[in-house]
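Structure first, commentary second.
For this view, one protein chain was removed and the others were kept in their places.
On to chain A.
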Amino acid sequence: MTGALTISGLDCFYGEVQVLHGLNLDLRKGEVLCLLGRNGAGKTTTLKAIMGLVPARSGSIMLDGHDLTKLAVHEVPKAGVAYVPQGRRLFAEMTVAENIEIGLMTRNKGSQTRESVLELFPLLRDRLRQRSGTLSGGEQQMLAMARALCLEPEVLLLDEPTEGLMPSMIARIRETVTKLRARGVSTILVEQRVDAVLSVADRVSFIENGRNRETVGVGRLRKDPAFVQRYVGVG
């Protein structure tokens, strides 16, 4: 399998504080790679660094032979990386249709993309004129994913998409991730809880103190829960 996205030796800082220490990560084409780790380990920062929202001081992020760290921030999504931020970050004052429109404008996609995205989230079709801030949490999450999929991305970044949702919604979000995997979208998924991951991910990277400690297949993780205990266990 070839790599969809390769991060090597990434250093990132918030002001003077170093958050990522030479992080390496390798996303394969068509897989779901999950980043697991405790609060403050650097999972969200890794995603923000890929988007260029946190500048990389050194290291590289290669997509299709291009180094994303060399691009202007707004060029990164145009290169084919779509981002579903933590807390969804919809344009809350805008309607559902306008949020989708912004997604479509990113890479000049047209009505065909719009249709295929709405097919994935039929619920949104009835809400197009509604202000997105008034949607329920689960619906907002779907819209955030729909907006990102309007880019027809090569790589999709999902930051805690199931956070704060009720179980039936969590199940639907997982279903969607599985569907996208079947379509060949390579996904990096950030999660806090291991049980949210086992059913959808191919491999899991354990992030600790801004480093990728270990990347293991889900099969191995199921057999040997000691990994989880070591990197995300309490106490």
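The rule is short, and it goes like this: a residue touches a chain if its C-beta (ideal position, glycine included) is under 8 Å from a C-beta of that chain, and two chains touch if they have at least 3 such contacts; residues count from 1.
Just so it is clear, contacts and distances are computed from a predicted model.
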- request: Quick one: find the hidden chain's UniProt protein name among "Branched-chain amino acid ABC transporter permease", "2-oxoacid:acceptor oxidoreductase subunit alpha", "Anti-anti-sigma factor" or "Sodium:proton antiporter".
  value: "Branched-chain amino acid ABC transporter permease"
- prompt: Which of A:103, A:138 or A:161 sits in contact with the chain that's absent?
  reply: A:103
Task: Would you mind spotting which of A:57, A:78 or A:220 touches the chain that isn't drawn?
output: A:78
Of A:89, A:125, A:179 or A:220, the residue in touch with the unshown chain: A:89
Message: Take the complete complex as the reference. Which residues in chain A touch the chain that isn't displayed?
response: 51-53, 72-78, 83, 85, 89, 91-94, 98, 101-103, 105-107, 147, 151
